[in-house]
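Sharing a structure below in structure tokens format, with a few things to ask.
All protein chains but one are shown at their positions in the complex.
Chain lettering (A, B, C and D) follows the sequence in which the chains are written, and residue indices restart at 1 in each chain.
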Amino acid sequence: MLSHLPILQVVVPLLAAPACLLLDRSRLVWIFTVLACGLSLLISMLLLYQVSQHGTLSYDLGGWDAPWGIEYRIDLLSAYVMLVVSGIATLVIVAAGTGLEREIPLEKQTVFYVTYLLCLAGLLGIVATGDIFNVFVFLEISSLATYALIAYGRDRRALWAAYQYLIVGTIGATFILIGIGFLYSLTGTLNMQDLAARIPDSAGSRTASTAFVFIVVGVCLKLALFPLHLWLPNAYAYAPSLVTAFLAATATKVAVYLLIRLHFSVFGEQFASSSLPLHGILLTLGLAGVFVASLVAIFQPDIKRLFAYSSIAQIGYMIIGIGFGTAIGLQATLLHLFNHALMKGALFLALAAVVYRLGSADISAFRGLGRRMPWTMAAIVIGGLSLIGMPLTVGFVSKWYLILAAIEAGMWPVALLVVTGSILAVVYVWRLVEAAYFQPPENELPEGLDGPDRREAPLTLLVPTWLLVLVNIYLGIDTRLTVGTSGAVASALLGGGQ
Amino acid sequence: MLPELYNYWVVILLMMTGFYIVIVQGNLIKKLIGLNLFQTSVFIFYISLGKVSGGSAPIFAEGVSSYSNPLPHVLILTAIVVGIATTALALALVIRIRNAYGTVEEEELQQRDLEC
Amino acid sequence: MLLLLAITALAIAWLRDLFAAVMLAGIYGLLSASFFVSVDAVDVAFTEAAVGAGIFPLLMLAALALVGRNEQTAYRRPLISLLLVSITGAALVLGTLDMPAFGSADAPPHNHVAVRYIEESPKEIGIPNMVTSVLADYRSFDTLGEVVVVFTAAMGVLGLLFTGRAASPGSATERANMYDHRVLRVVSKMLIPLILLFALYVQFHGEYGPGGGFQAGVIFAAGIILYAMLFGFGNAQRVVRPALLQILAACGVLIYGSVGVVCLLSGGNFLDYSQLLPDPLVGRHVGILVIELGVGITVASAMILIFYAFASATVNSEEVA
Amino acid sequence: MLTVVVIALLVVMVMALSRALLGPTIYDRILAVNVFGTKTVLLIAVVGFLFGRPDFLDIALVYALINFISVIGVLRYFEYSNDRHQGDNP
Partner (left out) sequence: MIALLLEGVSVLCLGTGIFLLVSGGVGLLRFPEVFSRMHAAGVTETLAASLILLGLMLLAGWGIVMFKLLLILLFILITSPTASHALAKSAVHGGLGVDPDRNETS
């Protein structure tokens, strides 16, 4: 059974979704979903162990070997990202047990859990597969499920945000489809491994570079890179807070993984930089993203939108890492991918607790929260600190490697800009802390919540948040696991990329 | 060289019309029609990749030597399904928006957003 | 043929009245399906006709019934978008310059992967329709993904619109359906069994001619929707209850998945049908038949569920409006 | 002989399309779509014959079916929309 792990990783949540539609009572459905997510987390741990033992796993679906049938290739990078995705998914679903009662009417909860599992299966499918068209299919599954999840938000603007995200997402997916079409017309194959072998001999043609441009633009649309990020803030702000916690920590990360996978292992490093000045573009867009998003984040009244803009800024950091094109740069991106998932997961889960208790995520609701909900507020503060990149937190590690990469690539101004970016982050986190601890709590509460309800968030919401925060701190100190794996992956990719 | 590629250029013209409709149109439903147009023309692009002149449909029959390439057909079958699934979900969203906002025009939606 | 397509597309862009745009979108689907036929893409023409010209206009009309037909606003910032569109168009044209000519037999795609599909698939899988053999066996995981996409769409629509309350027969939708169309009701009473029979024919004919699970599901759903349109959604929902459909949709995906798991347990990789039965060729046949069935069930129930959700939305909007 | 039929069919389809585009009332457009549909059915049957592939006829049958259902759908939509907002049909 151990040899079938790669396919089980995706099939377990995929088949759990229709199965849990059959048993219709919501308590049972929730337990079933938690079991499915736990199982997929277990499988991803085993996979990471297997891959670290004896290198890339290859699994031919339907028994047909590589270029003819579909092939699953799990290397260190995919195992690493899958661990992040399934870990966050399990934590969020545990918190969803009580977190959802106020947000989603009872009879729709079963369908919510089914869509959640489908989204998880889609994301895992993208990471595991080694076939480009399969990436497109699973990208569609996860995006459709995400549009549906966002539309569950209570606020009527959630519908409008979901619609905008749908239009932008579908255009992005169609661009990727056009890119795959061009690649197919050039090489005749869909398997990534096979493509990487056949692209260099047709590298000169304009078709290959156009295909590359279209695929990168499509992925950047999904990634919400700076100029194409307009859909993200509304989508994250108006979606149910637990959905935002799940999406913020996983959806954009999988898109970054896709960019890395296509950039390095399919097109190869020197092809990417030769076809168009990609490094220059990525660097400028990344930096622009950091500054604009952080500046806008400072003036946001709604905390969820604030963190959504800060996510765009963090993605900007990741893109800067890729922009360097060096092994250290890639390692910084991978580190930040892992750490950002932890940070944002913790922050949004804590926010979910606040919204659960107070019903709104507005800065006015935050006034005097430090006393009323000490634990949640402490989690938010620590998450904010690691967002800034304070030492002893996981954010510091990734910022440190980013600056190292900038210096090694000899781009002094970029290193300075990265530091000023984090200072901007300090401003908007401080705004939050100052509101929570120093401003007196308003005597009358927004829309008069009943008395006893205002104390700490329920345990099921707090435990996952604090679990993430502890992992945040632990990995900030003992960096062996994260730095080790990302270093190995970076050298493997860049080494293997040529 | 030019005449063979004529086919692809017409398809690209179709793609761009669909893309144009999606960007310019304010009405939500018209955007969906544009999106469907855009996707259908990408499918036509794929299928015209697979055509082998003189080849016949990829169903095994005696006496037929060269076939068209079956792989794009498989890809397109999946892509059509994806297209109709996205349209169905988008229409459900449009109906909910209509019930919630009372309008389907993008400008009015933005105004109503700014009010509250 | 392509010229006709281009004219319709431009007309759709130019038209203001939504209804005419939907009609033209139907014609566009029909035209692209006939283009597929002229380019030997038989299965795709089948699906595009059933979906592009069949389900898509119906879905649009159901939505238009709620949303109202005319489109007031003028174009928004047309020039910038025109510029953006022409840039992408130029990039695309640039991309096609180095591509092999249309229909040239020596192009890479034809002689790399596809050679095996054309040569060996009749022998290895033993069914003439190569597209179904690739769809159901070589790349069967894509088809599983396809089924899950339909299932997700149905779940999404269910979550958004479905209030779970079936339209009671006496409600408003009854009055609106075509009571006075005596001729239509008689003819369709005769036609619907024929349509459902044709759907089953397409389902199990998938190996030899154009057809297969997905097309059969769409035709089956079209038959039921025709019945619902003529005899009212109330008694249509009494005939095919929504709760039953949800279970059916889930079972379809599970059938497909369990075929894969059975292959897994019996030693082969996921979805490797040769493990199903001692004789690999027969095993493949059985495998393909069963997953086509799974696809057909899920697609049919998903499409009908979506239409029920749209119908139940019309009911609430009436109360609301 | 068959090629002549194909050309005639194409000509009629173009006529139907032009009627659909400029048809003043909505019913002209529905009529044009209906005519267009049946002509495509014939076109596919004839093209199937030209290439000598009998299994094209299944597609022609589906066309006729879908054409009928979409016309009924359109009329059903009309019945429905006429009851709700009387004023606005052309």
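Keep this in mind: a residue touches a chain if its C-beta (ideal position, glycine included) is under 8 Å from a C-beta of that chain, and two chains touch if they have at least 3 such contacts.
Since we're looking at a predicted model, the values are computed, not measured.
Specify the shown partners of the omitted chain in the complete complex.
Output: missing chain touches C, D.
Which of these, C:191, C:255 or C:271, touches the one chain of the complex that we don't see?
C:191
Tell me, which residues in chain D touch the chain that this view leaves out?
Within chain D, the residues that touch the unshown chain are 1-2, 4-5, 8-9, 11-12, 15-16, 18-19, 25, 27-28, 30-32, 34-35, 38-39, 41-42, 45-46, 49, 54, 57-58, 60-61, 64-65, 67-68, 71-72, 75, 78-79, 82, 89.
Can you list where chain C touches the absent chain?
178, 180-181, 183-184, 187, 190-191, 194
Definition applied: only the chains that are shown with their structure count from here on.
Please compute the C-alpha centroid of chain A, do the same for chain C, then give the distance between them in whole Å.
31
Per the centroid of Cα atoms for each chain, what is the distance between chain A and chain B, given in Å?
Distance between chain centres: 28 Å.
Report the inter-chain centroid distance for chain C and chain D in whole angstrom, where each centroid is the mean of the CA atoms.
20
On chain C, where are the residues touching two or more other chains?
42, 62, 64, 68, 92, 96-97, 99, 107, 109-110, 113-114, 117, 139, 142, 145-146, 149, 152-153, 156, 160, 208-210
Please list all residues of chain A that touch 2 or more other chains.
In chain A, the residues touching two or more other chains are 133, 137, 140, 144, 147-148, 151, 178, 184-185, 190.
What does chain A use to touch chain B in their complex?
Of all residues in chain A, those touching chain B are 133, 136-137, 140, 144, 147-148, 151, 156-157, 159-160, 162-163, 166-167, 170-171, 173-174, 177-178, 181, 184-185, 190.
Hey, which residues of chain B end up touching chain A in the complex?
Within the complex, chain B touches chain A at residues 15, 19, 22, 28, 31, 35, 38-39, 42, 45-46, 49, 71-72, 75, 78-79, 82, 85-86, 89-90, 93-94, 96-97, 100-101, 109, 113.
Which residues of chain D touch chain C in the complex?
Touching chain C: residues 13-14, 17, 20-21, 26, 29-30, 33, 36-37, 40, 43-44, 47-48, 53, 55-56, 58-59, 61-63, 65-70, 72-77, 79-81, 83-85, 88 of chain D.
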